[in-house]
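The structure under discussion appears below in the form of structure tokens.
Heads up, one of the protein chains got dropped from this complex, but the rest are sitting where they should.
So that you can tell them apart, the chains are marked A, B and C in the order they are listed, and the count of residues begins at 1 in each.
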Amino acid sequence: MRAARLHEYTEEMENALSIDDVDEPQIERSDGVVVEIDGAGWCQTDNHVIEGMWADYVPQDLPLTLGHENAGTVVETGEEVTNVDEGDQVICHPVLTCGKCRPCRQGEDMYCENIAFPGLTHDGGFAEQLLTSERSVIPLPDGIDPAEIAPHADAGITAYHAVKKAVDELVPGDYAVVVGVGGLGHIGIQCLDAMSAASIVALDIKEEARELAADLGADHTLDPTSDDVPGELEALSDGTMAQQVIDFVGGDETLSMAPDVVAAGGDHHVVGYGGHIHEPAQALVDGEFSYRGTLVGQYTELQELVSLVEDGAVELRTSRYGLDEINDVAAALEHNQIEGRTVIVP
Amino acid sequence: MRAARLHEYTEEMENALSIDDVDEPQIERSDGVVVEIDGAGWCQTDNHVIEGMWADYVPQDLPLTLGHENAGTVVETGEEVTNVDEGDQVICHPVLTCGKCRPCRQGEDMYCENIAFPGLTHDGGFAEQLLTSERSVIPLPDGIDPAEIAPHADAGITAYHAVKKAVDELVPGDYAVVVGVGGLGHIGIQCLDAMSAASIVALDIKEEARELAADLGADHTLDPTSDDVPGELEALSDGTMAQQVIDFVGGDETLSMAPDVVAAGGDHHVVGYGGHIHEPAQALVDGEFSYRGTLVGQYTELQELVSLVEDGAVELRTSRYGLDEINDVAAALEHNQIEGRTVIVP
Amino acid sequence: MRAARLHEYTEEMENALSIDDVDEPQIERSDGVVVEIDGAGWCQTDNHVIEGMWADYVPQDLPLTLGHENAGTVVETGEEVTNVDEGDQVICHPVLTCGKCRPCRQGEDMYCENIAFPGLTHDGGFAEQLLTSERSVIPLPDGIDPAEIAPHADAGITAYHAVKKAVDELVPGDYAVVVGVGGLGHIGIQCLDAMSAASIVALDIKEEARELAADLGADHTLDPTSDDVPGELEALSDGTMAQQVIDFVGGDETLSMAPDVVAAGGDHHVVGYGGHIHEPAQALVDGEFSYRGTLVGQYTELQELVSLVEDGAVELRTSRYGLDEINDVAAALEHNQIEGRTVIVP
Partner (left out) sequence: MRAARLHEYTEEMENALSIDDVDEPQIERSDGVVVEIDGAGWCQTDNHVIEGMWADYVPQDLPLTLGHENAGTVVETGEEVTNVDEGDQVICHPVLTCGKCRPCRQGEDMYCENIAFPGLTHDGGFAEQLLTSERSVIPLPDGIDPAEIAPHADAGITAYHAVKKAVDELVPGDYAVVVGVGGLGHIGIQCLDAMSAASIVALDIKEEARELAADLGADHTLDPTSDDVPGELEALSDGTMAQQVIDFVGGDETLSMAPDVVAAGGDHHVVGYGGHIHEPAQALVDGEFSYRGTLVGQYTELQELVSLVEDGAVELRTSRYGLDEINDVAAALEHNQIEGRTVIVP
């Protein structure tokens, strides 16, 4: 079958992946599931993988088929699989988990002691077929197109997971700031709007992104290049500032906003990455705020997100490309030329 | 009356404060309370105030009487005070609060919109008398000497507050790391031991401090200058690492331990300060850990700590000095020559 | 001034209260506030007070001016009041609290050790003026009519408080059941809709009430006299049942639904009262569900509800009557002839 593979780390997105002919995946365990890919979302993390940014964090052997936002149709199942049948349409939780270690038993899929991450540590979904497991597939409700929902497999669950933590700390009258209205941010705003009554302030440097934010439920939008963000928040919140900040960018500049915009006792959720935190400990003490890292999300959270999609509470803005166009997509995202989310249809 | 006052910011602890003769405080509100100081703890923060480190964070006019860990005997009460009478022995919560703003109504005394902080923003307790309010005094149980308990007014409540947040996330089998077994750390270890069944690992570069830690309930002690802290923790915890780290030092080196020692989903509580966080956002994302600032504690938490003291669960290691010796104390702490906690007895 | 007072407990609502001429209230403390009543909501609890149902639970001396859902205009303030001025329009939290005891310091206004409850233990708001305190008034945002919002002072805060506890346990895909779409229930549905993404199932025996529920955000409505409630819920929730039930009726029949409709690990919130729980302990054990009593709400929760009203997320269905018509209102509610909420305008 055809698969888009990374053979060496590079900064040149235009030639990053090659389309190879590889063997179809084989089921080796009783819980194995093979999914024919109907759509696989392209993610900023794919660019980071191509650049080698994950080589220090996870075990990674090249060549590697990328693609960790996968949805499609079950074509084969292991002998003890009961939750799905051939022909079922599914979305794939991005990681494979053992189901036996203590984190798995607590529902913390991302902390599995035997984790595998197709697209990062194993072959992913920019291919005709993907080997996954019964523990990683969620059947789709009727009427939901796998290619349409695919980005929720990582972008969606990551945004949802961060928002869910924020929502636990928000009450009516509070302010939540969403930093960056791109692939993740535009989902995050909708989740916040559906799950809390807090006021949402969206920050983005692009006007179209701010307009999209307002469309999707943001109560206020600000342009950090021209607006005085702390000053505007102070006025809006009567001096209390933002109880929760969800930073989908994670750049030096966005991370450094925390001491000025997070309310006492509040949180700056670090979802995007690329930049650094450089802050005196005293700033965290004086404002009693936290930087909280956030990593993808749980299988059950993806179920909850699918439920939001089914209810019409969250919609995706996507565009589709063939496997042959994959390097164009990589380059376009690198140059910040993508609105919403891109799906590869093999 | 006599009071130890700061007239200008300085790095020279030996001559930092002068003993002035000032007017006794006068009650102006119905809830005012004047306390004759039986003991006032000296705190690392006093050194930081002397150096001017708080001038950017809070309003501060010099000259200023320092001292924010106060306990003593009520000598005068405002006309609507009902919770204490003249002659009652009390410990003073470190801040004065309005009781009316939303944070006060939520019990979040440290976020009071009209906060005053004797010893930082108003005259404090290194003096014969202190003006405080009914909202800031807690009557002591019989048999507890104010001079003995005074450091709990800030060191104690700050350690307790951080530990309480950590305990909420700890279950039996988990590991908690206490960084720094000084004035706060030696209280923190006892609170952890009383309130949770997690294993406690104490880190300190001084042998006597590690021995104190073991005496007070630490299950393991490590010397970060010679022990491989991540390696030892990995062995102890079977690879899971520490669910909670409580950093009473807050130096560059202790803050930078987080990515290597905090378990997935865990927290590095920033209690001490002086150093900086310098970490890539990706580290927080990959390990899904948090840096959580922590600032003093609530009035009701000081009640809880007094209850622990009354039950014999927490003891303080203190030494006492007169008001005339106060600059010697400042200098000794600066040179790391103080074990436990120092109390000024005016 | 004129006041509607109860002189003896009775079952005859038609003559329950008499309109007396009484002295205007006098401020005696520094935090006292006198409010001219613009509107005071009539509540099922007023009927219960008239019947003597609260005589065993709280100290109560007759004659007593009823009315615990009060809003109006400040006409006099004690000498240390700073949060409101004469002329300000306010809604009154239903109880007076000391602000000094441990529950008050934790924000638990309803557990105040020195609580007073105008309308139940002290003279209430079915009168021209009400004596309250700075701790019990919340200034209204511009454009909100006190007579319109008055029922939120008790009906609203009670519904909000119960819903807030339920929302903490709800995630997208869950089912929440609201039992009874009357004065409290119609507020509860709107709060649920604003604050969570769970599916809402409203139960009421009256068709108009079910229609109102659907208007205000219920996803499904059921008539417990003709629908098989457990069966319908089982079908809707794919067998999981309702994670949270909020019972605004509290009758024998509604309380006995719990073992059949509450999901494992879920809660049946007891807001309304009048009936009894009669269940084997084994039912609670087998289903691991809880009966959770709920009592009014906190001052800060009333602030949050006012914020929801300001945002347009919660609207009240009210009708207004003069003080002279008060016994007609009592009788009408007793006979279940009131839709929405009734406000007395003195």
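Simple rule for what comes next: a residue touches a chain if its C-beta (ideal position, glycine included) is under 8 Å from a C-beta of that chain, and two chains touch if they have at least 3 such contacts.
Predicted model, so just to flag it, every value in this text is computed and none were measured.
Screening A:G107, A:P141 or A:G322 against the full complex identifies A:G107 as the residue touching the chain left out. Even with one chain removed from view, chain B keeps its contact list with that chain: residues 164, 168, 171-173, 194-197, 199, 303-305, 307-308, 311, 313. Panel shows chain A; residues 29-30, 80, 82-83, 98-100, 102, 105-107, 134-135, 298-300, 303 of it touch the chain omitted from the view. Remark: the residues of chain C touching the chain excluded from display are 53, 57, 102-103, 108, 110-111, 113, 239-240, 250, 255, 264-265, 267, 270-295.
We take it that only the chains that are shown with their structure count from here on.
Each chain gets a centre from the mean of its Cα atoms; for chain A and chain B, those two points are 40 Å apart.
The set of chain B residues that touch two or more partner chains comprises 102.
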